[in-house]
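Every protein chain except one is present and positioned as in the full complex.
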Amino acid sequence: MSWFSISALVTRSALHRPATRLYPVEKRQPYAKTRGHIAFKITDCTFCTLCAVKCPTGAIVVGKTDNTWAIDHGRCILCGNCVEGCRESCITLSPQPWHSMLVQEVIRYR
Amino acid sequence: MSKTTIVPFGPQHPVLPEPIHLDLELDDERVVQALPSIGYVHRGLELLAERHDFIEMAQVAERICGICSFIHSQGYCQGIEQLLGLKVPPRAAYLRTMWAEMSRIQSHLLWLGLSADAFGFESLFQHSWRIREMLVDIIEETTGGRVIFGTCKVGGIRKDVDAETLQRVGRQIREIETAFDEVANIFSIDHTVRQRTVGIGVMTAEDAHALGAVGPVLRASGHAYDLRQLGYAAYGELDWEPVVETAGDCYARCIVRLREISQSIDLIKQCLDRMPDGEIEVTFKGKRPQGETMIRLEQPRGEVCYYMSANGGKYLERFRVRTPTFANIAPLVHMLKGCELADVPVILLTIDPCVSCNER
Partner (left out) sequence: MNQHESFEEIALAQWVDTARRHQAEGFRLVQMTGTARADYFEVMVSFDKDYRCVNYRVHVPREQPELPSLSAVFPASFTYENELKDLFGFNVPGLALDYGGNFLRTKTKIPFSGDVTLKPAKSKKSAQEEG
């Protein structure tokens, strides 16, 4: 009677509602701690370049002389080193994941 | 002497999660000899120690493999902590143990699904991965990432988990346990599963010792050898025994992993009950690692060795990882001799190959 247990499981899951989500109608809500994407506020930035130095992949590029800050979302691995290093707290880690990219996206602030 | 045919197995094959190549020399459906050939995902990660300083290297070590990522970073951090002479606070040790056991459960559940897929039992594959989703949601809630946890750092852990979340984790672990017990019961008594795995790929206890097998492959042949008994992190203070089976065939290896999942669930419950309060990290401003060390941990697949050598600079001189799949290649070659062609995927998956760890 070893087939009985798998039949019970299969019948129950056939009658139950599906375990999958109806994406894109239903989107998954991330948790508070989820590492989604890097969000940046240019207003408090002092251009000390600490975040660019700590970034292991080189995703953040800071221009000290012309006051620009750029991040390449394709290179960012969401390690959080820049968030911990920023003294002015202008970099935060937001839980919403970045959308899928077809081309390389570099977001620039001045 | 009869002629033999050589059939290439891999690197693309439906049962393989990662690319590995085997040249099977067949004598009319029976394997005479198998020659493995690796290197499809060799990224030279050990050389990256010269480019990233020793604090950042913890994040590189985490990304050696996707399935066993947390234990790689834990091993790296333990090695650097030993070189610096640091002692991690107890709360960090217990949280690291809890996450390591969660990593072990999700790895074994992933393996269970792939192994069921290898002998064609697709619905069991999907049910075990459905249970794995519940676990990965807990991991995301407590650490922030589903696969790459990002919590281990030199000196402790990065972010604390509050008491309310830990209680929620405890409740969900009990739900996972109920769901998993049903699937484990099906796996162990089902007639089809037993037909495909009992008596296949037998390895005796002497062969397992002589060939240097590690992990569940060694424990299924009768040796009670589990490196968590060394007592690193919080394992010295918890109650548990290594899981051993004696048959040495594919069925025994599967049963060892199923029992290890139940053991890990029990270890997580013990950790949650005994979680101490306090600090989560210890600082070490200005110190640099000096000397050399060899750290051994128990990954889901077996024994992993980290060798680190430093000379007081910012970068490590040598960082070497010897992963368990690399040690299990020799037993695999031995087991494949004399088996049938249809048993090759089953045997290959019962050693649980993690090829991206294999080649770093």
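As written, the chain order gives the labels A and B, with residue 1 at the start of each chain.
Following the convention adopted for this analysis, contacts are C-beta pairs under 8 Å (C-beta built on N, C-alpha and C of every residue); 3 or more make two chains touch, one makes a residue touch a chain.
It should be emphasised that the depicted structure is a prediction, and the values quoted were computed from it without experimental measurement.
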### Task
Check each of B:194, B:269 or B:318 against the chain that is not shown and name the one that touches it.
B:318
### Query
In the full complex, which of B:130, B:209, B:269 or B:288 touches the chain missing from this view?
B:209
#### Entry: Which of B:5, B:37 or B:290 contacts the chain that the document leaves out
B:37
### Query
Which residue, B:295, B:335 or B:355, contacts the hidden chain when the whole complex is considered?
B:295
### Message
Touching residues of chain B against the unshown chain: what are they?
### Response
35, 37-40, 42, 44, 46-47, 50-51, 78, 82, 209-212, 225, 227, 229-233, 236, 292-296, 303, 305, 307, 309, 317-318, 320, 322, 326-327, 329-331, 359
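One rule holds in what follows: only the chains that are shown with their structure count from here on.
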### Summary
Contacts from chain A onto chain B in the complex sit at residues 2-3, 5-6, 9-10, 13, 19, 30-31, 33-35, 54, 56, 77-81, 84
### Message
Taking the touch rule as given, give the residues of chain B at its contact with chain A in the complex, in rising order.
### Response
52, 56, 59-60, 63, 123-124, 127, 130, 133, 140-145, 150, 158-159, 182-183, 185-186, 189-191
